[in-house]
Structures are given as structure tokens and as C-alpha cells.
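With one protein chain held back, the other chains of the complex are shown just where they sit.
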Amino acid sequence: MAHTADADFKTRLQNWIPKLVLSPSIAMMLVFVYGFILFSVYLSFTDSRLLPSYGWVGLENYSKLWRLSHWEVSLKNMGIFAGLYIVICTSIGLGLAIFLDQKIRGEGLLRPIYLYPMALSFIVTGTAWKWFLDPGIGLENVMHTWGWESFEFNWIKDRNFAIYTVVLAAVWQTSGFVMAMFLAGLRGIDNEILKAAQMDGASNWNLYRRIIIPQLRPAFLSAFVILSHLAIKTFDLVIALTGGGPGRATELPATFMYSYTFTRNQMGIGAASATIMLMTIAAIMIPYLYSELREKR
Amino acid sequence: MRVLLKTKAAVVAVLMASTTMGAAEDVEVLHWWTSGGEAAALNVLKQDLEGQGIGWTDMPVAGGGGEQAMTVLRARVTAGNAPTAVQGLGFDILDWGNQGSLANLNDVAAKEGWDDVVPDALKSFAKVDGKWVSAPVNVHSTNWVWANKAVLDANGIAVPTSWEEFTAALETLKAAGVTPIAHGGQAWQDATVFDAVAMSVLGPDGYKAAFIDLDEETLGSDGMKEAFDRMAVIRANVDDNFSGRDWNLATAMVINGEAGFQMMGDWAKGEFLNADKVPGEDFLCFRFPGTADQVTFNADQFMMFDQGGAVSAEQAALASAILSPSFQSAFNVVKGSVPARTDVSDADFDACGKQGMKDLAAAAASGNLFGSMAHGHAAPASVKNAIYDVVTAHFNGEYDSETAVEELVDAVSIAK
Partner (left out) sequence: MSVASQDTAIRTGRVTRTLIYVVLILFALFYMLPLYVMVVNSVKPLSEITGGGMMNLPREFTLEPWFKAWSSAQIGVEPTGLSPYFWNSIKMVVPAVAISTVLGALNGYVLTKWRFKYDTIIFGLMLFACFIPFQIVLIPMARMLGLMGLAGTTWGLALVHVVYGIGFTTLYFRNYYAVFPTELIRAAQIDGAGFFQIFWRILLPSSGPIAVVSIIWQFTNIWNDFLFGASFAGADSQPMTVALNNLVQASHGVKEYNVHFAGAILAAMPTLLVYIVAGRYFVRGLMAGSVKG
């Protein structure tokens, strides 16, 4: 009798241990992520300025937000930046991975060269990029001293093109990482199928288009998650490279949010912009997570 | 009664000093003065305190002219862990004072007679509801023009005293193949120039109405449009590569004779001195044409955070050390600014410094001393940045002057 009770207790304990192990993480997540999100959403309806305060103002912050041309600029920039950044990183990453997968001599050397930018923070590399892009001392100047007098590269000083220099530096930082993800995917593909198709006389181009790239679907999806997460959080890069300029031409939602919350003492508007950002992220991510996680069942 | 209170405070201070002596109570100071010269100047303060047995815990956070440090400060105060003293500017100090986060320094101030020696315009940023909450270190004035004397002489240019003379000088320099104006395209630098230009067009009353009282009519006036037109003239006399340039690199252009003028606050002087240039001989400093009698200022101060009700002995010692004439002189000679108290001897200052002290005293006496909009001493941070947005967009060619005036009125009304 006592024996069964003991065994019973043990099984029940075994059933509870996994949930106990998971619970600290769940608790932290609920408080520090979802609790804070709710708090921030609440702040967006208040008159908070320097510090949180709790006077209810309804939708005033949102209406102010949409009257700011500055906010529209940052949203438009986000569209340009995220679109180009994700597409270019994915293409370069995939291209390099395919090339590096061709039994390349020196792969062991090339791979860390492609990967290392991910290891550096932009506080570090921002200055180097700023110099390189500056027409007075950077690439343009170097080309001039090498004799190519008509060479022009002044995007960083041009408010219509400055956002593309941000894309350039961001691609430099993460495309190697994306390459590693695709390379890993490529190494996992079953060679037997490829060999069979080769017997049937399929060209390399067709092999990649019909067989290999479709099999990389999980890698594409992971790359998309990581890249969109990085795109939304791009902050240091803009601060280090352009400071949001020329004018406010390279402002992104992350820098907008920061400046309204902390340097302009308009925490309510900052919280409203954060709420809109979170809703946008949710609109993109929830369908993706849903399809991804449901399939895995 | 007052005497009694004072002695009581003194007794408390002595008691606290004696009890904390053994524990070597420290002051923790959050600041953004991390460059060599500034840090050396601050070190004078540190050593002064250490001489009194008070330790100095250093908390430097540089970046964005103090913006980064203000973010950190907010986290620290929210956590209930405010530093003893924090470097602060203009409306930031008033905001924190109104939050009730700052200590009441009236006892120290009364003992040392701060009220008599600090100009009123500055006091309005150091006192909240009649209580001293922060200790001013210096007064910077921002409507200076810096010029390379050799370049001016070579082109036969005298110091311009009106906008017309100034534009004529710019034309001459342009024709001579010299960049007329050295400028860095960052929002705060654009706004610094705009400050001086607006003052020259609108005059002191218009400046006050527009940027301090935020009067919509003045903000949308023809005078304001004229100010933006003049900004466009200045833009036309800046080199193509100005965008994003740091102010000290622009100063270097004047020092090296690549450019004629720079509109910048008095901190630019340090760059000239570092390059072994002599004021009056190698470089000139004068007020922006049309603002000879006015001084727009910003002042660095140390806000004293409330440490649980009473002003601690260390805090009092720090505050009084900051306002001591010897520190005020030593620090400001290095920094390029002028002392926050008007009774400090100008013996150790150079020609520009002496002139700055004289101008400040004169402007304070004649009611021509105004807080600088660009440096957060005219309107709160939200309004300041809203004006930045418009000025920098106009300077970069996004708006014409007419649109800029409309946007200015709109932006200020959203931010108010």
C-alpha cells in the first residue's frame, strides 16, 4: 500500500518537474516582456512626459503622432530599409553559400571572414563606415587620388540616398550570418536525389531551381525571422553612421521611439509609436509563427 | 528663528560629517565630460573634495551632448538609486525639480550668498519654487562667430557688424575660393546658427516672444520667414560636405584657413587654443552681426538629487566647492566658458574670455541675457527638438522658407 503511494508520488513528481523547470522562464517572460508591453500600451494613453504619469488622455498621443511628418518619414524609411535589407541579405547569403558549397579550397579561411562582422558592434564599426562613405576622406577621395577624377560617391550626404548607405552597412554586418544559415541547410541536403537527377541530365541551374532551393525552405524562414528582428531593432547603426541625418532623412522607428521617449520628454508619444510598432510586428509574426508551429505538430 | 534653523542645520551637518567620516561617504557624479581638457578640469573638483575626506565615484556616460546621460539618469531615478550629483542643462533641471527629485540647497546657498552673485537669468534655471536645486558651473554663450584672421586680412575683410556686411564678406571669400562658412550638419548645430540669426532679425523682444513664450504669431511672422531666408543664404555658403560633420572638425577648417567663419558657442575657443593659436592675433571672436548687445547662453550645472530628505554633508561640500571662486576660475579658463558667478576675477582669462565676462555682465544688467533655444535654455526639450526638426529640414533643402514657417508653428503646437 505504502509502496504504491510512494510510486504514485514519484510519477506525479516526474510529471511536475518539466513544468517546474519551465516555470521560471515563463514567469520572467510574463512579467518582463508581456507585463512591460501592457504597461507601455497603457502609457500610450497617458500624459507621461519625463517619467511615467497616469493622467488619462485617450487617443491624443496617437493623433499627435500621425500629425508628425517625422513619424511618416521613419515609417517610410523602415519600409525601404527592411525590404532592401532582407532581400539583399538573403540573396547575398544564399549566393555565397551556394558558391562556398562547391568544394572550395580555403573555405575554412573565407567562412570566418564572412562571419566576423556579426561579432562587432556598430559603436565600433560605425566610425570606419562613416569614414569610408565620406566623400572628403573615403572612397571618393581615394578614387580621386588614384586618378579617377570624375568618380562620385556622396550618398551619405544626400538626403535621398543616405538610407541606402544604412542598408549597405547593415548588409555588410549580417549577410555572412545568413550565409552560414544557408550553408548549413545546403550541407543537409540528400545527395542521392541530386545524383539521380544528374543521371537524368538535369543542368546545375535546374538542380538548384527545382530541387535544392525548395528544400531550403526552413532556412529561408529562419533567415526571415532573424533578419526582420534585426531590421526592426536597427538603432546603433543609424546613430553611429548618420545620427538620423542629413536632416531627419535616415530616422527609423527605433530611433524615433528612443528620441521621443528619452530625449524629447514625450514619453506618451514614444509609447504610442512603440505600440504601433508592436502591432505591426505582431501582424507579420503571428501568422508566420502559427503556420510554422502548427506544421511541426 | 532663521538663525536657529541655520545653527541646527550646521549641527546636523557636523554630526553627519563626523559620523560619516569613518565610513568615507562618497559622492557619485554622473556626467558626460570625458574629453581630456574637461576631465582635467573636473579632476580639480575631485581633488578638492578628496582633500576634505570625501570620495568621488565617477559615473561618466558620454554621447549626444548629454542625451545618453539623461536616459541613464531616468533609469537610475526610477530604480530609486539616483546619483548624488548629475550634470544637467536648462529645462532638464527644472523638469527634475518639478518632479520633486532634487534636494533643497537653500542652506548652503544662503551661507555662501549665491543669490547675490549669480545672474537672475541663470538663477531661473537653478532654482525651483524659490529653492536652489542645482549648482551652476559656468555660462556658455552661443552667439559667437569665430574667424581666421589671416584669411580675413588677405581678403581685406573687417569684422562685420551687420547682416549686409556679413553677406558681403561671404561673397568675397567665395570669390577667393575659400569656403566662407565652416559648419557641421547636425540638428543642434543648425539650430545654434538659427538662434543667432533669429536674434538678429527678430531682436531681443521677438526672440523672447518666439522661443521663450512660444507665441504663435511671432513664430509665424514675416520676421521668422526672413530668418529662414537668411539660413538659406548661410546654407549657400557652406561646403557640400557639411552633413554630419562634428563641430570640432568644422572649427579645424577655420583654424587651418580652409574656411573663414564658424558660428559656434564659446567652447570652440578651446580648439583654437589647443592648436596654439592666439586670440586677437590668429583668430577673432565676435558676436553674430546684429546681436552685439545680446548674449544667448547655456549653462552647465550639477543637479543635486534628494538623498532621503536632507542635504547630506558631502552634497553640501560638493555644491559649495563647485561655486567657489577658485574652481569657477580654474574650470572656466580651461573650458572656454565664463564663470557662473559675476564676482570672479578675470585675471586668468584670455582676451575672448575677458570679453565674454564683460558681455555677460553687461547683458545681465541691461536685460539682454536670454537662454539659448538650441541648447535647451529657452523652451522644454519637446519644443526644442520640434524646432530642430524644422530648422534642420529647411537647412537641408526639404522645406522652403514659407513652408518652414508653417511647419514651425505646427510643430511647436504639437510639442507644447
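Read from first to last, the chains carry the letters A and B; within each, the first residue is number 1.
The working rule: contacts are C-beta pairs under 8 Å (C-beta built on N, C-alpha and C of every residue); 3 or more make two chains touch, one makes a residue touch a chain.
Computed from a predicted model, the values in this text were never measured in an experiment.
Visitor: Which one, A:Ala162, A:Met181, A:Leu227 or A:Ile269, makes contact with the chain that was left out?
Guide: Reading the full complex, the residue touching the unseen chain is A:Met181.
Visitor: Going by the contact rule already stated, which one of B:Trp114, B:Phe194, B:Phe228 or B:Trp267 would touch the omitted chain in the full complex?
Guide: B:Trp267
Visitor: Among A:Thr90, A:Thr125 or A:Asn265, which one touches the chain that has been omitted from the display?
Guide: A:Thr125
Visitor: In the full complex, which residues of chain B touch the absent chain?
Guide: 28, 32, 34-39, 42-43, 46, 56-65, 68, 71-72, 74-76, 78-81, 246-249, 267, 270-271, 274
Visitor: Quickly run down the residues of chain A that touch the omitted chain.
Guide: Given the touch definition above, chain A has residues 14, 17-19, 21-22, 24-26, 28-29, 31-37, 39-40, 51-52, 92, 95-96, 99-104, 108, 110-121, 123-125, 127-129, 131-132, 137-138, 141-142, 145, 172, 176, 180-189, 191, 194-195, 198, 204, 207, 216, 218-219, 222, 225, 229, 232-233, 235-236, 254, 257-258, 261-262, 267, 270-271, 274, 277-278, 281-282, 285-286, 289-290, 293-294, 296-297 touching the missing chain.
The rule is short, and it goes like this: only the chains that are shown with their structure count from here on.
Visitor: CA centre of chain A versus CA centre of chain B: separation in Å?
Guide: 39
Visitor: For the complex, which residues does chain B have touching chain A?
Guide: Those in contact with chain A are residues 64, 67, 70-71, 74, 77-78, 95-96, 99, 185-187, 240-244, 380-382, 385-386, 389, 392-393, 395-398, 407, 410, 414-415.
Visitor: Under the definition above, what is the set of chain A residues touching chain B in their complex?
Guide: 49-51, 64, 67-70, 130, 134-136, 154, 156-157, 159, 242-249, 259, 262-266
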